[in-house]
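Showing just some of the chains, left in place.
For reference, chains read A and B in written order, and residue numbers begin at 1 within each chain.
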Amino acid sequence: MRYLKDLKDGEHVQGIYLCKQKTSAVTKNGKPYDNVILQDKTGSIDCKIWDVGNAGIMDFDVFDYIDIIGDVSIFNNAMQISIKRARVAKEGEYDPADYLPVSEKNIDDMYKELLDIISRISNVHLKALLEEFFVKDEEFIKKFKFTSAAKSVHHGFVGGLLEHTLSVTKTCVFLAGHYPVINKDLLITAAICHDIGKVKEFSAFPINDYTDEGNLIGHIVIGYEMVGEVCAKLGNFPKNLENELKHCILAHHGKLEFGSPKRPAIIEAVALNYADDLDAKMETFKEALDASVEPGWLGFNKMLESNIRSTHGEN
Amino acid sequence: MRYLKDLKDGEHVQGIYLCKQKTSAVTKNGKPYDNVILQDKTGSIDCKIWDVGNAGIMDFDVFDYIDIIGDVSIFNNAMQISIKRARVAKEGEYDPADYLPVSEKNIDDMYKELLDIISRISNVHLKALLEEFFVKDEEFIKKFKFTSAAKSVHHGFVGGLLEHTLSVTKTCVFLAGHYPVINKDLLITAAICHDIGKVKEFSAFPINDYTDEGNLIGHIVIGYEMVGEVCAKLGNFPKNLENELKHCILAHHGKLEFGSPKRPAIIEAVALNYADDLDAKMETFKEALDASVEPGWLGFNKMLESNIRSTHGEN
């Protein structure tokens, strides 16, 4: 397929794309037209249907995969497609994976790496708990691999939750070695579980929006409850260890004003908070750098609260 | 018994009191002595044992009920007892209720009033949930009646949780009538359940301190989880209603920085937040007024962030 990011001014295009948005409008002369946004895994593009009612343009809805023919031009310094033909594609004609933003890393490789870390946990209770989720619960595993880590900020792509979780966990493996006072198994288990509530906080791609539960409860408390349910199921999970693990999940945002109902009270919760926060900042920075064409200043970044600058390729 | 708040300078006192604190010390001349704090339900008093080792003063520990003889004097503008005789009292010699700060209102009357409100809930699911806790769960009921609503601030006495819950609930009954857009059964159920996590957050009197669970998890999330467990047990509880009820509990502190992991997103959560916060402020004010001897300015109150003033008996 021809990816949207490769389109050029003046080009004639034909292909199947995901419809993310569609609205009707009327020109000043009273002529109706449609605004459409199409997406594939490389980006999205504004489109117009000037010739509404044309027999070649069949009806379609948001989140349909549509097969279009059109002309590419530049408007307001951005690419735009004027759609001349359109029809809803049938399942089988396209691979949904081509239309979703996806991790640059291989999902199965990352998952294998995570399982490997789990296999090295010594504490039998913590290992059993992790296996309930990551080895035995097929539905959870499928969602965990597929879910985004966010709606719109860092790691907002298929596999994003897995990629973020693995990165945080590996940093925690380092920290547990670097600071021997840390209870290693507790920290690693907390790192692996810290965002599992996100499988219920976000609806599946391509929607990837907050669910009711996500809006009303939030992934921190959802993940806390999921851990509690598995502890109850396992039966003999030590109460003290359960409370500490749950505390790490509750406190992983570090501050009340960031949505954690408790500040970190044990050293593992402090370490997890830093590893998580740092990974979010690093990925945010990386995504901003990836999105920039030239090195140098990239403008004010809201999450990083600074005009940021690429150092890549320098020195 | 002779209540501590009634003791007078120069008086000779004999009676049984609860030992809240006991530490050993040495005078400048090298003479050992003991600092003791005794308590009954009317207050507490500093005591000294100057004559350590005296045969009439038998060994005792913190949280023992001790039978003492002593002399009352004034030191640093406060009453003080010099203990001359002491022995640990036996169970039966005293009524623990005499040694605990307790609600001014009758606990059983208040509980009856609460049950009456529950009986008027129309929604069968919400009523069933409330009955699981407040009608069927004997252990919960006992703790709920006995627990304090706080460690040291407002409602910090036996029956405090019940008194606070009832007051908040009655305000919510009013608000549901005053603002018809409110879902009455949802708000009242949320009001009754909003602080149930406190039965696990605080240890029993006379200790009344944070439990491990209280420190690591907190009553907001504990209460949330208790509601979730009963919903699961009931089986057919509507998911949407469960999420909204849980949300009200999570959001009842109103702001993230006050420990709620979510801001109120539904009108019932907003109303509950105000009713709860107002009741805390009213009781704080009332307790400050009760503690004052004369009308007028009472000094700076930390929770109310103002120098406060009694208007009682004026105008």
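The criterion applied here is as follows: a contact is a pair of C-beta atoms (placed from the backbone, for glycine too) under 8 Å apart; a residue touches a chain by one contact, two chains touch by 3 or more.
The model shown is predicted, which means the values in this text are computed figures rather than measured ones.
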Full complex copy count, 2 shown, is 6
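Here, only the chains that are shown with their structure count from here on.
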Centre distance in Å when chain A and chain B are each reduced to the mean of their C-alpha atoms = 45
Which positions of chain A touch chain B when the two form their complex?
-> 212-213, 215-218, 220-221, 224-225, 228, 240, 243-244, 246-247, 250, 256-262, 265-266
